[in-house]
Structures are given as C-alpha cells and as structure tokens.
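Apart from one protein chain that is not included, each protein chain of the complex appears where it belongs.
So, chain A:
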Amino acid sequence: MTTTLSPQRAGLPPAPPLTRIRRGIGERIAPYAYIAPFFLIFAVFSLIPLLFTLYVALFEWNPIGDHTFIGFDNFTRLFDDPRFWNATRNTISIWLLSTVPQLIAALFLAHLLNHARLRFALLFRMSMLVPYITSVAATAIVFAQLYDRDYGLLNWLLGLGGVEPIDFIQSTWGSRVLIAAMVTWRWFGYTALLYLASLQAIPREIYESASVDGAGGWKQFRHITIPSLRPVIVFTVVTSTIGGLQIFTEPLLLNPINAQTCGATRQCQTLTLFLYEQGFGQYQFGYAAAIGVALLVLVLVIAGINYLLSTRIRPER
C-alpha cells in the first residue's frame, strides 16, 4: 500500500487534458456534496457541542435553574479540587496499565500467528475477535464477579493456595489493575488482528533475504517487522490513547453501590466518570463542562507526545 504511493517510484502524472477542467461547476461541487452528510453530522453532534461546552464552562449552570456567568472560576476551582487530581491520576494509571502491555503483547502474538505453522490458523485468528464483540457491560459485570472479595473465582483459587483474599475492587491499585485487565482483554485481539493484517502485507522475500544475511528471529522482528508496521502502530497508539483516557463504562459498572465515584474513596473514578458525577449526579453543568475541557487538553497533550514518540520508529534505510 505504501509502496504504490511512494513518490520516488511513480513517474509524474500526465498533464490533465483541458476539457476536464471545463466540465462545469456541478462536477466540482459534487464531491463536497458526497462528503457533506458526514460533516453535517459532525457539526451537529461534535463541533457544536464542543463549542457549547466551552461556553457552558464559563457559567455556574443549573440545568433547571439559573445560569450565572462566572468567568474562569470553574477552572480555578478545578485546579484546587483534590477529586480532579485523583481522577487524573486514576485515568493516566489505568491508561498506561491497559495500553502498554496490550500493544506489546498484541505485537508479539501477531508475529507468532504470522510465522508459526499452525493448524486451524483461521480459527485462532477469528477467536481473537470474540472479546471485542462482547458487550462492555457484560464484561464489566462478569469481571467484577470474578474479582469479588468474598465470592469471586479468583480469590477462591488464591485461597486454595493459602493466600488471604484480596479486595481488588476496594483498593486503589487492585481496582486500577482490574479495569486495565478488562480493557486489555477486550481490545487485545482486535489490535493483534490489525497488526497481523499489515504483517501479511510484508513480502516474504525480505525475511528470506534477511535470514540469508544471517539475521536471527529477534533481529528480523526489530529491523523488519516493527518498521513495516509503523503506520498501524501509530494508528493503534493514537486510538487506544483516546479510548483509554475516556474509560467510562468499566468503572461505572464495577462498583454498583458507588457507581458514580467507583467506590467509597473514589479509588477508581476516572475523569469521564467524575464529569458524569458532577454533571448528571449533582447537576453542576458548568463545572462538568470545565472537567470536559480539561480532559480535552489532556488528550491533546498526550496524543501529541505519542505522535512524537511514534514517529521515531522509522524504517531504516
């Protein structure tokens, strides 16, 4: 795919014949008309709400009462709010715990599936997608039961080995690991499949000539596989970052008793959940909008860092 687009190989395109330019205005507008539905929907459901959020963030906004302009007070309050920093810490830890192991493991699994001589290869490849098509709500409920302190399967197994039951859901790190495990379980196969698809586009000859030159498995992986996968790695890093920083359903359903705070001490409350609590639990729409803006800034900053890091994986020349 990348090779055909490479400018070094393709010659200059022939100059367009004069008649094509004169086809008329309809021809030129048509492409815009075709893409218009997406951009209209984008404007209605994304752009306008985004701008409106920025506006609401400047108000003390009771949805069924008064709207008072207070400037940047919501933001100064936010920076002094320990609950906000707690949610930020939780969000970043859960994101790191779920993204980094997931992407690395998916890469190795894809490499294996591509090279190993497997019987029923198709079955293995297809089964990786099963978690992805399972509903998030079902996943969260089942995981919460597996990790339960008193009646969970995991603690029962640990108990057989004489280990004291661990209260995953109530502890800070336990709940973070639990949520990261859910996310990883759900997305791991999908990511691996994306990697596998691009791996299959790499010509075998490159590997063969590499092994003729004496490169072992690790060297091949390091110098052929990873550089060839660069575009898809960047893609998965960016999408999993955006998704990972907005984790909502898993913490909401993990602890039904304190759903909006994910527990008595907000031990696994993420930023989106904090936003939901303030906006729809306590009806402070202005404050919730300010949280939304802060989250947007955080996503932009981390996506930027990601992009800079990912572009360092360059094909060796």
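As a working rule, a residue touches a chain if its C-beta (ideal position, glycine included) is under 8 Å from a C-beta of that chain, and two chains touch if they have at least 3 such contacts; residues count from 1.
Rule of thumb we're sticking to: contacts and distances are computed from a predicted model.
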Since a chain is absent, check the UniProt entry for it and pick the matching name: "Multicomponent Na+:H+ antiporter subunit G", "Biopolymer transport protein ExbD", "Phosphoesterase" or "Extracellular solute-binding protein". "Extracellular solute-binding protein"
Residue among A:25, A:257 or A:308 touching the omitted chain: A:257
Cross-chain touch to the chain not pictured, restricted to A:24, A:37 or A:161, is A:37
Residue in contact with the excluded chain [from A:49, A:63 or A:159]: A:63
Counting contacts across the full complex, list the positions on chain A that touch the omitted chain. 33-34, 36-37, 41, 62-65, 81-83, 144-145, 148-151, 167, 170-171, 256-258, 261, 264-265, 280-283
